[in-house]
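Only a single protein chain was left out; the remaining protein chains are all shown in position.
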Amino acid sequence: MAFETFSLTIDNYIAGVTFNRPERANALNQKAWEEMKAIFEELDERDDVRVIILSGSGRHFCAGIDLELLMQVAQSAQKCEGRKREKLRRQVLELQAPINAIEQCSKPVIAAIHGGCIGGGVDIISACDMRYCTDDAFFTIKEIDMGMVADLGTLQRLPKIIAPGIAREMAYTGRQVAGREAERIGLANRSFADADTMQSEVLRIAQSIAAKSPLSIRGTKAILNHSRDHSVADGLDYMATWNAAMLLSNDLMEAFQAKMQKRDAVFL
Amino acid sequence: MAFETFSLTIDNYIAGVTFNRPERANALNQKAWEEMKAIFEELDERDDVRVIILSGSGRHFCAGIDLELLMQVAQSAQKCEGRKREKLRRQVLELQAPINAIEQCSKPVIAAIHGGCIGGGVDIISACDMRYCTDDAFFTIKEIDMGMVADLGTLQRLPKIIAPGIAREMAYTGRQVAGREAERIGLANRSFADADTMQSEVLRIAQSIAAKSPLSIRGTKAILNHSRDHSVADGLDYMATWNAAMLLSNDLMEAFQAKMQKRDAVFL
Amino acid sequence: MAFETFSLTIDNYIAGVTFNRPERANALNQKAWEEMKAIFEELDERDDVRVIILSGSGRHFCAGIDLELLMQVAQSAQKCEGRKREKLRRQVLELQAPINAIEQCSKPVIAAIHGGCIGGGVDIISACDMRYCTDDAFFTIKEIDMGMVADLGTLQRLPKIIAPGIAREMAYTGRQVAGREAERIGLANRSFADADTMQSEVLRIAQSIAAKSPLSIRGTKAILNHSRDHSVADGLDYMATWNAAMLLSNDLMEAFQAKMQKRDAVFL
Amino acid sequence: MAFETFSLTIDNYIAGVTFNRPERANALNQKAWEEMKAIFEELDERDDVRVIILSGSGRHFCAGIDLELLMQVAQSAQKCEGRKREKLRRQVLELQAPINAIEQCSKPVIAAIHGGCIGGGVDIISACDMRYCTDDAFFTIKEIDMGMVADLGTLQRLPKIIAPGIAREMAYTGRQVAGREAERIGLANRSFADADTMQSEVLRIAQSIAAKSPLSIRGTKAILNHSRDHSVADGLDYMATWNAAMLLSNDLMEAFQAKMQKRDAVFL
Amino acid sequence: MAFETFSLTIDNYIAGVTFNRPERANALNQKAWEEMKAIFEELDERDDVRVIILSGSGRHFCAGIDLELLMQVAQSAQKCEGRKREKLRRQVLELQAPINAIEQCSKPVIAAIHGGCIGGGVDIISACDMRYCTDDAFFTIKEIDMGMVADLGTLQRLPKIIAPGIAREMAYTGRQVAGREAERIGLANRSFADADTMQSEVLRIAQSIAAKSPLSIRGTKAILNHSRDHSVADGLDYMATWNAAMLLSNDLMEAFQAKMQKRDAVFL
Partner (left out) sequence: MAFETFSLTIDNYIAGVTFNRPERANALNQKAWEEMKAIFEELDERDDVRVIILSGSGRHFCAGIDLELLMQVAQSAQKCEGRKREKLRRQVLELQAPINAIEQCSKPVIAAIHGGCIGGGVDIISACDMRYCTDDAFFTIKEIDMGMVADLGTLQRLPKIIAPGIAREMAYTGRQVAGREAERIGLANRSFADADTMQSEVLRIAQSIAAKSPLSIRGTKAILNHSRDHSVADGLDYMATWNAAMLLSNDLMEAFQAKMQKRDAVFL
């Protein structure tokens, strides 16, 4: 797999996905949206991947949607106003899809953010499982300054991640939230002094996850996704049904035996 | 528009709504509930208003429902117990309506809180978009000390704003949460040393919002309200349909052109 | 009521429920699950109980499900794979039930946690109304190290209590969260220097709750449970219907009169 | 109350609401929408009304939205495409409101339909509690022939009233369903040979309802509205809370006593 | 198992549950509610039961709640109005529970109805899987004539079984629906000329169900219950998870082999 706008590495069950248009601050053009979707659908399937780290090359994490692409979406050859809007609706759904692919990918996706995380960048990290950043990172819901409503998931996911009052302030004012504040408000799990520290710490966390039962990690993510959008009662019933299917696994046996034998479990 | 229990100013697209019964700590009598509803329905419609600041005159933000009004509600000329309860249910719904009007108002409502925010005051700020306070502000779910269950929205909205464990402690014990704690737990976005500092900072935030595309601000609020009560999947679909209608606006064009011309966008 | 795996005290309207298998770090065997359900169903009914404190004897709060019980669940005499899974689903539902009984108990349940709160222990405290801990407490979603998906409520309830990004980190890595971090992330309302301080402070909070209108405390809990799983609009309508039934009580009258007479209200 | 586009009678607790623009086949202009909303909000409040019959004067029940009004909605002085759509969205919501007022009216509304029930007419009868018609009545979702999607409630309510396969056929083809077919598919409870028979039979049903406990009739409607849009579990819980408030009424006592005394109950 | 108000037979995997207070038209007193709950919970567990037929002894199917019990519920020693209502709410929930037990019983429950099915009787049959009746059966939502809102499930379940317009007519007027009409409106799957014909036909259907894979019958009921209260998307996901657990069974193998061997499958 070779990509124009991303680089991809797989090592010891850990996939590294990197935005790779540093000269454009990793702004996402049409190609990038397509590749992002393809990558996460591929990683979803691969047995040699158990966890994914998403980061950006160059000075910024991601500058969001490329302006030229946005202008293309805003223009349309459609003569009929109704059909123009019907097509526009489909285009928004299509731009949402690659971000949904992150959430629907069966393995945890960790965002490691430095520099700017702007507009569509915030939509993307909101769909990741966890976020870590550097102190010099900054987050901004830039769409409001483009005279538009952010439509790729930020407004749906962010207020379920951080305090809604802060999410609204960010959405209405577009103000930048820096790394340490991001940690304080729960947007990032932790903010690190510099990118090297962040990368080594995020790698350590990824290694910890890669060493767990991959079946259980996938199940945990599926259940956590389900829980967010259902009542607790519905979630518990779904959970019981899930484990009726998945509980009795080689991994459970291995964990039992490792515990008996006082050794680390090794999951295949 | 002249009001008995509120004062209202509109300046540079910013409406200032102020509880104005300082001699009663801004407790809300029947008149105040009616005026509050009328004000927010009016501000919802007016093109010269893009953002609203809600604050209190005198020593406190708001002491909640006036006790005399509560006693009237608790008494009833109804001979039939069933009809008495049917009427009581309607009265509660009618008292909820002015607070819902804040949430349903299409423009952001910022609460600027000093002194006491008590009982119904907490119901009210929970329906605002964002909350800022002074260090000497205090918040208390006073209803529990009146031998009743808070029924105007606090128990529905607050646990979706702050950590539910803290919300329950506040609801069960009625203890006062002071300004700095309010900031720490996410109840207030920020707590300021004094009222002047708060007011100037809140004004600055309001000015920032008033300078954005009003169409996009209204859309952002509508979508954030929708998101809170729907699954992410439902929210994304609604979002795409919304922007199919609203994306292609003069404001988007102005933002594009301003960016090209390297000037600030001006939204009409 | 005498129990094998719990001790129970009732004093001044406050029930103290204590895990009492300190030699097994309060791991929950079959008997313990049954007794936990019976206790909370009993406390739900008793008029002499208004609030409950849940704590652990010995060095730890609770080590979660007993491994022998887990192994029994994992083994089954069923010859048919389908029936084996059907039975397994029921067993998970039956293990969830005692934890649900905490949530459905009409009185607030306060968890007072010291030492380890491990695996099933986290499932349990997630169903409590509030959590307080000592600085040396630690919380860990241990299931991931057992090669399984936590299935007794942690994944449903915890991400609605703390920032979802932290909840996912805990669920994927199983890392320990200590007392002070628990306070910072909203998992515990407060962390105390030592167990004695915690116990006296938790007792003080429980006494405060026990002195309130018990009818209103029960109503507040019922409404808070309802709110979590419903839209705000649904919650407000339910609330109005609830108070149509419950508002006009002796407790409301007593609160009024106490206020008039400038004395403390006493609720029977 | 005098109306331009409706006539209204109240007699023996039965309100008769009649579309009264026979020269335009009872097509609904702006005035009619406003009056319809006002009428059902008024009837909701009046104690001398227990049940409502909605019918049409002249040859048809209702021809739906007036074409001139529709053309006004379709045109707009708005220069900005985004604001034009925002306003259009509000206009649709405003046209839905009078129909929602029928559903939200606390008393049962019976539609008595003869002749054409066209376009908006179907939206209206779908919000009524029950529908009765004459054999020469016909129902058609005419919007599809106007090059638009029916947006006032037909597509939301009708497929929950009749078999969805039939509802889709009606919506896609706009074909006319006559009275006897309407009865067969459950759109009308009954179809009668002629208008006189229908009116006397509908009056008989209305009298039967007017003789019941008005408190219970209102409660039954509120609960049926709630049930449609909630799970059975949610509905049962809401029901218990409702009757906690409303069960113990003078009407229950009167019904008991009448039964003991072997006489008809009389409800005040 | 011996019961005071029911008779119970189990034969060839078919349980016959019969209301057995013919002298009171099978009206349900406190004992009957308790026994009904116990019976369906017991039948849920028993491996020798695969399907259940519910019928009435004497001239009627069931006259609903016993009036003396209803009067007890309506009276209460509680001095506090709030507590009285709190208790009343619990009592309604407790009366709903035995009916819910029918729905939650893992095996299909077939109602075989002759004579009167009145008030609570309609609540009960609405929770059954299927309904069959005789031509002289009649169904009536009698609660409206008792000055109350039917609160044991009819208003929640019936409008999801038959056309809502008919359900509302029944609920508002209390009119009797006879057997043949019940068949026509989908309330009963079929109406038979007399009780003997009904019983032999219902037995034939029960035998057909008893001969199927009991695991699959239980699964089908569980899924059908789930589907009613969830979106199709949610239902499909739940379904896939369910069959991940239950599909690979001895029963599937037996069905395959029987098909290959061109013989009837026999399920154990």
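Order as written gives the chain letters A, B, C, D and E; numbering starts at 1 within each chain.
Just so it is clear, a residue touches a chain if its C-beta (ideal position, glycine included) is under 8 Å from a C-beta of that chain, and two chains touch if they have at least 3 such contacts.
Everything quoted here is computed from the prediction, not taken from an experiment.
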{"item": "Residue among E:Gly64, E:Gly82, E:Pro108 or E:Gly147 that touches the chain left out of view", "value": "E:Pro108"}
{"item": "Of A:Leu69, A:Ala210, A:Ala245 or A:Ala265, the residue in touch with the unshown chain", "value": "A:Ala245"}
{"item": "Candidates E:Leu8, E:Ala38, E:Ala74 or E:Ile161 - the one touching the absent chain", "value": "E:Ile161"}
{"item": "Missing-chain contacts mapped onto chain E", "value": "51, 108, 129-131, 160-162, 186-189, 205, 208-209, 212-213, 215-217, 219-221, 223-224, 227-228, 231-233, 235-237, 239-249, 251-256, 259, 265, 267"}
{"item": "Chain A residues that touch the omitted chain in the full complex", "value": "79-83, 85-86, 88-89, 215, 218-219, 245-252"}
{"item": "Positions on chain B where the hidden chain makes contact", "value": "230, 234, 238, 241-242, 244-246"}
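The working rule: only the chains that are shown with their structure count from here on.
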{"item": "Interface with more contacting C-beta pairs, comparing B-C to A-E", "value": "B-C"}
{"item": "Whole-Å separation of chain centres (CA-atom averages), chain A against chain E", "value": "47"}
{"item": "Multi-partner residues of chain E (each touching 2 or more other chains)", "value": "85-86, 88-89, 230, 245-246"}
